[in-house]
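The complex appears here minus one protein chain, its other protein chains still in place.
Labels run A, B and C following the written order; every chain starts at residue 1.
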Amino acid sequence: MQDNGHSPYTPIPMHVLHAYYESTDHSLKTVELSFDHAADSQAFFEAFNPGQFCLLSVAGKGESALGVASAAWEGNFVRFTAQKMGSVTTALHGLKAGDAIGMRGPLGNGFPLQDWKGKNLVIIGGGCAFSTLYALTKHIHHESHRDDYGKLTLVYGTRTSGLCMYKHDIAAWHENEDMEIHQAIDVPEDDWLHHVGYVPDVVRQVAPSPVNAVAVVCGPPIMTKFTLPALVELGFAPENIFTSLEKRMKCGIGKCGRCNLGPKYICKDGPVFSLAELNALPADL
Amino acid sequence: MSQKPKIAFFQCQWCLYSPADQNWVDTQLPSNIHLTKTPCTGRINPLYVLNAVQGGADGVMISGCMPEQCHFKTGNMAARRQLEEFNDFLNHIGYEKERVRFVWLDLQDRGIIQKQLAQFEQDLEVLGPAKNLITRTKIAEGGLNA
Amino acid sequence: MNLILEKHALPDLLQSWRGNYDVYLPQKMERFSHFMPLTDNSVLVTHEPHNTRISPKALFLPMTEALVKFTRFGGYEDAQQVIQPRIIFAIRPCDAQAVQLLDTSFIQEAYTDPLWLERREKTITVGLGCHEPCQTGFCTTVGYGPFNKADLDVLLTDMGDAYLVETLSKAGEDCFQGLPCASDEFVEQALIVQRNAHDQMPVAFETENLKEKLEQNFNSDYWETVSQSCLGCGVCTFLCPTCFCFDIVDETQRRERVRNWDTCMFRTYSLEASGHNPRPSKVERTRQRLSHKFVYWLDQVNQIGCTGCGRCVRYCPVGLDIRAMLRQAQTLPFEVSHAG
Partner (left out) sequence: MPDLDAIKTEVRRLLADGVVEVVVAFKPGDTPLHPQPAFFHSPEEVDSLVHNGLCQNNLATFLTHLPKTKKVGMVVRGCENRSVNALIVEKQKSRENLYLLGVPCEGIIDWRKIVEHVGEAVLAVHENSDEVTVETREGQFNLSRNELLHASCLRCAHRNPISADILIGEPLPEGDPNLARVAVEEFESLTNEERYAWFQKEAERCIRCYACREACPMCYCTECFVDHIEPRWTESGATPAGMQGWHIVRAFHQTGRCTDCGACERACPMDIKMTYLTEKLNNDMRKKYAFEVGLDIQTQPPFATVTLDDKNRFSV
């Protein structure tokens, strides 16, 4: 049973606060959800840690696992960005402010922030998987947490400039002295002032220092596959490289067996794994 | 029968030539008739019929164009083969044959669809509510799960 | 406590439970036996062909059950299910062991499946040991046995005209109150029957280092060889007492979110929305099924996730035999790991 006395399979009721397109091609939409009941909100934020995900539930369509893209300090709401893919995310794209929706979460382990205190962070994201990293950056960047961590380096690649998410914040971060941000797109575009190329190459080019540093990689499988070796080349120890995995999920609480990766369940034991942990698991992704 | 029989009505969008008829079908169908317009009777997959039956329809009516008058040349003839066989097959497992009806509408026919539907409704009332083949609205009972 | 239950007294005993419990026992359904609720004229079927075709896990994890109901205006509520106290009679030790294994997955500190838990708490299991070895079973090979007591409230031993009733819990004792105590001699005889049955079970394959061999040969051709004739159906996993995977789907018309049994042998099981499938062919799926039982369960709870009931062997439409597959796995090369 959850704390609220409901079955862990029953979503909590939420309402859409804002819904807006994130990318210029309208393939990505962000929804911000507010809690219907204060108790749910309290329970959520007590448990929440950046890097966790939630199952958004549209009655009659199903559930979809999405990473939380907001930090707790931002307010009493939860943000998600969904790419239009299957039936649930298509339904999500149809939502407008005021619509009802269900949510289960927070689920998964999230980033081990306690262990990262005092270290430099290298955050590497690609495409729409950047959402949890955005939550992480927001969390760390907040004045109450910023001093706990060292240097912040951000690498964010997208296919085109239009697909870049959270443009407003990212533009602000470029101005910020406090962090080093490298943005990249795959193919050259006019008026593009930042890197052009694939994320692994950009990482090599930026060459963040592995000294007292932790790297977090989140992106499409193909990007992750090539970025992890690049970080190892740069001298990062496997224990200090983290990535967030994804697999098809149904229950989100380690019961349905679907996201099983060796002896681990990605929903329950993950989604955040260090490269050292991953190396010990079968390559069943 | 206390309630009027529920009819799933699949209509080829080309088969009603008269605007008055089409308008009647589009706007004035009684509430016990559920209309699904398809681009051609050839588009009517037997799965649609099954879905209607399992969704609780007491009868399924399909209206299409006369042979050789199909907007897509042969769509209605393909439909004729498949749906007739599907009806026979449902009958093989106990679903009454009379619950599926096919009407061919000539371009010259006016006002015939109202009559056909009324007749079908009458015939279904005689048959009573469908009971062979379980509808989806029934909660799981029986089987190995019990 | 050791009691004697005369076989002719069994029907009355079963009926006497009916007032307080839902009683399930294997009965004949078409050409096989199946756990069904006790009625006035139920006949216990234990010999056909040795075990029920569907494992009694279905009594704890039904093939289909509602999890969530959709209310009007986009709300959700728990699907209510009335679960009466139950007695499962004549469950075989392998199946009871399987339920115990599944507990480790469904009842956990972080999340517990409320439906599973309720069914477990309200169930008394009366096991019936197997005094005749079954042909396709291999319970002793995987470390269990024909008179394995795990997760039973009562264990019965068939002694011809009577059963030896070993009560293993308070609840079990209460059910069999009033039966005469068994003499030491009778118990001694029963122990011989139990030992004989145990000894008659052949060793189907060696389990030593099996985990390491399967683990280290993750990318071996072995998987290709053993999965070649697999059809990719769900017989093995659906009949398996320890397979617990389920799918959650919305049944729009019933306004319910239900869970259905699912299996890693299906293509759609791991297929992601992007079109990527981590297990694209039957090779990977077979590997997952075997590795889950003989590697991952060991990593998780240090028990083999197979109780040797033999259903998958008997009913595989292409005659794939897990025993033969694992015997073949024993020939794979491996290195002794010094890590642990």
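The rule is simple: a residue touches a chain if its C-beta (ideal position, glycine included) is under 8 Å from a C-beta of that chain, and two chains touch if they have at least 3 such contacts.
Everything quoted here is computed from the prediction, not taken from an experiment.
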Chains still shown that are in contact with the chain withheld from the display: A, B, C
Residue of C:W17, C:F35 or C:W261 in touch with the missing chain, whole complex considered: C:W261
Listed residues B:D21, B:D58, B:E96 or B:E121, member touching the removed chain: B:E96
Touch criterion as defined above, residue of C:T136, C:T167 or C:Q194 at the omitted chain: C:T136
Residues belonging to subunit A that touch the chain removed from view: 61-62, 86-87
Touch list for subunit B against the chain that is not drawn: 46-47, 50-51, 54, 66-68, 74, 77-78, 80-96, 102, 104, 132-136, 138, 140-145
Touching residues (missing chain, whole complex) on subunit C: 29-32, 49-50, 53-54, 63-64, 134-136, 228-229, 231-235, 237-239, 247, 249, 251-252, 258, 260-261, 263, 266-268, 313-321, 323-324
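The working rule: only the chains that are shown with their structure count from here on.
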Chain-level touch network, classified as line, ring, star, complete or other: line
Cα-centroid distance, subunit A relative to subunit C, in whole angstrom: 39
Touching residues (chain side subunit B, partner subunit C) in the complex: 55, 136-137, 139-140, 144-146
Contact set on subunit A toward subunit C in their complex: 1, 6-13, 57, 59-64, 85-86, 89, 99-102, 221, 246-248, 250-251, 253-258, 260, 262-263, 268, 282-285
Partner subunit A, residues of subunit C touching it in the complex: 67-68, 70, 73-78, 105-106, 108, 110-115, 215, 218-219, 244-250, 252, 255, 257, 259, 262, 264, 269-274, 276, 278-279, 284, 288, 291-292, 295-296, 299-300
